[in-house]
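Below is one structure, written out as C-alpha cells; the observations come after it.
Note that one protein chain is taken out, while the other chains of the complex remain in position.
The block that comes next holds chain A.
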Amino acid sequence: MSPMLPYASSSGSKAIPRHNVSGYSNGYPRGNTFEISPHRFQPRGTTPSYRRRRRLLVRFTIALAVCGLIAVFVWPRASFLSLFSLGLLSSGEDFQLETVRYYDLSNVQGTARGWEREERILLCVPLRDAEPHLPMFFSHLRNFTYPHHLIDLAFLVSDSKDRTLEVLSNSLEAIQADPDDMQHYGEISIIEKDFGQKVNQDVESRHGFAAQASRRKLMAQARNWLLSAALRPYHSWVYWRDVDVETAPFTILEDLMRHNKDVIVPNVWRPLPDWLGGEQPYDLNSWQESETALALADTLDEDAVIVEGYAEYATWRPHLAYLRDPYGDPDMEMEIDGVGGVSILAKAKVFRHGVHFPAFSFEKHAETEGFGKMARRMDFSVVGLPHYTIWHLYEPSVDDIKHMEQMEQERLAREQEEKEKAEKAKKMKESFSDATSQWEKDKTDMQNIALQEKKKKDSPDGTPKDQPGKQAPAAGKPAEKKEEVHAAPKAAAPAAKKE
C-alpha cells in the first residue's frame, strides 16, 4: 500500500496537499492537467461500507416482512399491532374481546307492543325423551310471527335416552343456516343436565297420583336450572312452551303480550277420538283459589303438595279449562292463582325479582302452580284467557289404548260378520235371482204361448169392443216383463259387488 500513500513529496508537486490529496496518489504525475475528477484507481476488493449497510438493511427488512407474514398466517388473529405499540398496549385478543357489559334493566320491563320496541323474548323448553315431538315443535317454531331475531331459544335436555339431543341440535343448526334471514333466531342454548330422575315419562306414570309430588318437584328443578342458565339482562319476556303442543295460533306471542300482564296463560285443551267426545280440557293446573282448597291446605303437613285434577284432593276450584266457550271472546281475562306450564308468557322482571318454580312445597304447591302462587304473593298480575285455546297433543292412556284395542277387535269382528253376511246374501241372491229369471222366462214363455193361442182363437171371430183395449196392456206386459228380465241380473250384479 505504501506506493499509494499520498505523500506530497512523492508527487513532486509543489501544491500543498489538501484533504483530497488521494487524487494524486494514483501513480500518474499530476502534470498540468486541471483535474476536477482525477483518474484514480482503487481496487474494488470490498464494497463501500455504506452500500453494505444498505444492502443489509434491505435484507433485514425483507426477512422481517417474511417473518411478519408467517406470523400472520400462524396466528391469524394475533396481535400485529403489538409490534408497533411494542407490546405496551394490551395484547392482541383484548383488542377484540369485550369484557365489560352494561345494562339498564328499566329498558327491559316488558310492554304491550314489544315487537315495536324490539323487546327480546326468551323461549324456554324443557325436554326429556321428546324426540317424536320435535318435528311438530319445529314446524311451530318456523311459523311464529314475532320477529325471530328477537327470540332467544333455550332448551334443557335432561335424562334423555332417545336421540332428543341429536335431533334438536340438527334442527336448530338447520334453522340458523336457513337461506331466509327472517328464520334465524337469536341466541340458542342447549343445556344438558341429568337429574337422575327415576320417574318414567310415559303417560300412565306421569299422571299417576302417587308420583305427582316428587315428579312435580323434579320438573320444577329442571325449569329453574334452565331459566337461571338462560336468562340474560336483555330479556323483557320469558315464554315457556311445552314441546307437545299440537295446534297453536302463530301469533300467540303477540296475542298474549298484548294483554300486558305479568303472567298470562291461554286455555289448553286436547282433541280426542270421536268415541271419547271429540275434545277435552287438558291443563287443569290453571285455577282460581277456593276456600275449600285453602282450608284443605291448612290441614296438610309442610311438605305436602296439592295436585289438581285428582279425586284425592277435592278442591272445588274454578278451572280455566272448564270455563271455555268455543264462541266466547278470546280476549276475555280471568284472574287465576295457579298456572299450568304448557304455555306461559311472563315478563322477565317476574323472574328477575325472584319468582321461580318452587321445587319445594310453597303454600302447598309446587312447580307451575307454586309459580302462580309466588307471583301472586309478590303482587304480580296472573291471568288466564278462558276462550283463547291451544291444543295439546292427544296421547292415548293405557286405558284408552286398551279400549281402542277392544274397539278395533270389535270393529274387525263386525267387519268379518258383515262380510260373511254379505257373502251369504250374495249367494242367496245369486241362487234366487237365477230362480226368478228362470221363473220370469218360463212365465213369459207361457204367456207368449197363451197369447199365440188367444190370437189363434180371436182371429177368426170378431172381438168385443173393449177387447182390444184389454189386449193392448196385455200385449205390452210381456214386453215390459222381458225388459225386467234383462234388467234384473244387471241390477243384482253391482249390488253384490257392493256387499
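The working rule: a residue touches a chain if its C-beta (ideal position, glycine included) is under 8 Å from a C-beta of that chain, and two chains touch if they have at least 3 such contacts; residues count from 1.
Please note the rule applied: contacts and distances are computed from a predicted model.
Per UniProt, the protein behind the absent chain is "Anp1-domain-containing protein"; the candidates were "E3 ubiquitin-protein ligase NLA", "Acyl carrier protein", "Anp1-domain-containing protein" or "RING-type domain-containing protein". Of the candidate positions A:124, A:284, A:359 or A:382, contact with the unshown chain belongs to A:359. Checked against the full complex, the candidates A:294, A:378 or A:449 give a single residue touching the omitted chain, namely A:378. Considering A:190, A:323 or A:393, the position touching the chain not shown turns out to be A:190 (whole complex). Interface residues of chain A facing the missing partner chain: 1, 5-6, 21-22, 46, 49, 52-53, 56, 60, 63-64, 67, 71, 75, 78-79, 82-83, 86-87, 90-94, 96-106, 149, 152, 169, 172-173, 176, 181, 184-194, 220-221, 224-225, 227-233, 235, 349, 351-354, 356-361, 377-378.
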